[in-house]
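Only a portion of the chains appears, each positioned as in the full assembly.
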Amino acid sequence: MELSLVKIAEIVEGEISGNTSKKIRGAASFEEANGDEITFAGNAKFLKRIDETSAGAVIVPRDFQTATKNLVKVDNPQLAFIKVLNLLHPASKPAPGINSSAYVGKKFMCGKDVSIAPFVVIGDNVTLGNRAFVHPNVVIGDNVSMGDDVQIYPNVTILERCIIGNRVTIHAGTVIGSDGFGFSPEGGKYYKIPHTGIVQIDDDVEIGAGNTIDRATFGKTRICRGVKTDNLVQIAHNVTVGEDTILIAQVGISGSVTIGKNAILAGQAGIAGHLNIGDNAIVGPKAGVAKSVPEGQVVSGAVAMPHKVWLKVQNVLPKLPEFIKKISKIEKKLNKIEETLE
Amino acid sequence: MELSLVKIAEIVEGEISGNTSKKIRGAASFEEANGDEITFAGNAKFLKRIDETSAGAVIVPRDFQTATKNLVKVDNPQLAFIKVLNLLHPASKPAPGINSSAYVGKKFMCGKDVSIAPFVVIGDNVTLGNRAFVHPNVVIGDNVSMGDDVQIYPNVTILERCIIGNRVTIHAGTVIGSDGFGFSPEGGKYYKIPHTGIVQIDDDVEIGAGNTIDRATFGKTRICRGVKTDNLVQIAHNVTVGEDTILIAQVGISGSVTIGKNAILAGQAGIAGHLNIGDNAIVGPKAGVAKSVPEGQVVSGAVAMPHKVWLKVQNVLPKLPEFIKKISKIEKKLNKIEETLE
């Protein structure tokens, strides 16, 4: 595919500085782009090195100036670059249709232009919206409902009665709707608590590969609009993850936790059961959160504490053995002084 | 389904206080139950709020009294509630039979009333007990043996020669019998150690979603009767997990670890290789266990230490920078005093 810089500027609502007739045949990173390709420089780090890229054009902030490069000036260079990328690399999708080897249950309510790949299993009473793309070997349980423009990657399992919104993407190997981990102890043994609830995933959510999201005991485990999860994330029963919240790889959320909107949980963090994580809160990597985190607070460490305190603690920790020695020295000196004074 | 309170009391061996002719049509949580539904209040926290539930009946401890609610009094309210739940929400299971699209190898020894879903692959010489329910897209290797009443969720892989007991449930996406991680270093490269052992899972075990349980180098990796694992748990080669032990989400157990009975390993904990974790031991969330844990001991932290010590350490940790400052102040004062005394 070939796009003129004029066309690109039009699409991203930008202004051109340089050769308006320039043709663009691809997009690449700042370091790897060649003279036929476009890239972007979103911040000072890249803008000051702009002469180092071989790109044929660079998307930059509106106020940036240089005579040495063809520029497309926009409000948000990264977002503009994404638009160009989507145009140059449109997502591939098979022709609509249900592959003859797929297994489809009773009362399938199927939208328009749906693609269902080989060896997909669809239970009874399943609803699938328009333009859904279900990759091979996906299993969808009875009474599952999914919206328009969903994409379900290979080997995903979505168990009975779960509800999936519009424009939801679920990456390979993920499990939605497994039973919550709930057992009742009696006489040294454990008795399973049936999990009669569901998982509800709202619009515009993207779930990474190898996630496990458990159904609620009653009611629902809920992943709200716009949430993005990375790979190998564990979300237990009855959790709510608020809108536009980010869960980075290998995060674990215990049962009945409520997370607010626009929060960020960094990699390998863990949240203990029944806590609240407020809107816009940030939980650091590997943090172990043992009490609720107020709105907007940044916490780090295991056990988690306010980030600023944690930074100071981390700073002194490696010097601890040396301070312990100092204390011994101080004690000796003191004893000596006391002797002198007696 | 509708059940009279009398019938429910009979099933759970309880006594009714209130309207014995009350009809129950469902079960729900304390907060969400309506007048047709039953719930339970197992401890003081809920019992003192009993008037806040709208439930039509509440299962309570034998010694609890109130005139405002229909009560069913029992020894263990949660366990009684589970019995009622199982009655009101019987697990759905397809009609017995092997789906015509399943692939079944040679010499299949198949029990009665077995359900095998589409695109299941069963190797040669596999034994499956009565009433087994194998969900879609499960792969069972050659010479695997499974007992009665097993339930294997979608996209599970059980590799050759593994042995699964009775009443075992394995949740979606889990892998049983992958090779142990063993390589022999020589000249900067690694040579694979063949893993000729198996995984043996005993009766009444429930394995969560997305688990990986490696086969032994020789002999067996063994998950003993009654063990419950949460999601994304890693169990390495030659591990033994003792009866009725609980492994919470994202726990990792290194090779040749032996865990006793009725132990609890909390979320994201990790155990180093070749250690022993005693009966009834508790390993805290995110703990990193670097030496064996005696019977009944509670450990926390990374590196793990006795829980009581860890609590004190956690308490002083955030105050550490302030204490370091104090030490500097003390040093200055001491120097001054020493000067005075010289």
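Chains here go by letter, A and B, matching the order in which they are written, and residues are numbered from 1 within each.
In the analysis below, a contact is a pair of C-beta atoms (placed from the backbone, for glycine too) under 8 Å apart; a residue touches a chain by one contact, two chains touch by 3 or more.
Please read these numbers as outputs of a predicted model, since none were measured by experiment.
**Q** We see 2 chains here; how many are in the full complex?
**A** Shown in place are 2; the entire complex has 3 copies.
In the analysis below, only the chains that are shown with their structure count from here on.
**Q** With centres defined as the mean C-alpha position, give me the chain A-chain B separation in Å.
**A** Here chain A and chain B have centroids separated by 26 Å.
**Q** Tell me, which parts of chain B touch chain A in their complex?
**A** Against chain A, the touching part of chain B is residues 27-29, 32, 76, 78-79, 82, 85-86, 89, 91-92, 99, 101, 117-119, 135-137, 153-155, 171-173, 204, 206, 208-210, 226, 228, 230-232, 244, 246, 248-250, 262, 267-268, 285-286, 302, 314, 317-318, 320-321, 324, 327, 330-331, 334, 337-338, 341.
**Q** Contact residues on chain A for chain B in the complex?
**A** Of all residues in chain A, those touching chain B are 101, 103, 119, 121, 137, 139, 142, 155-157, 159-160, 173-175, 178-179, 181, 183-184, 186, 188-194, 196, 210, 212, 214, 217-219, 232, 234, 236, 250, 252, 254, 268, 270, 272, 286, 288, 302-303, 305, 309-310, 312-313, 315-317, 319-320, 323, 326-327, 330, 333-334, 337, 340.
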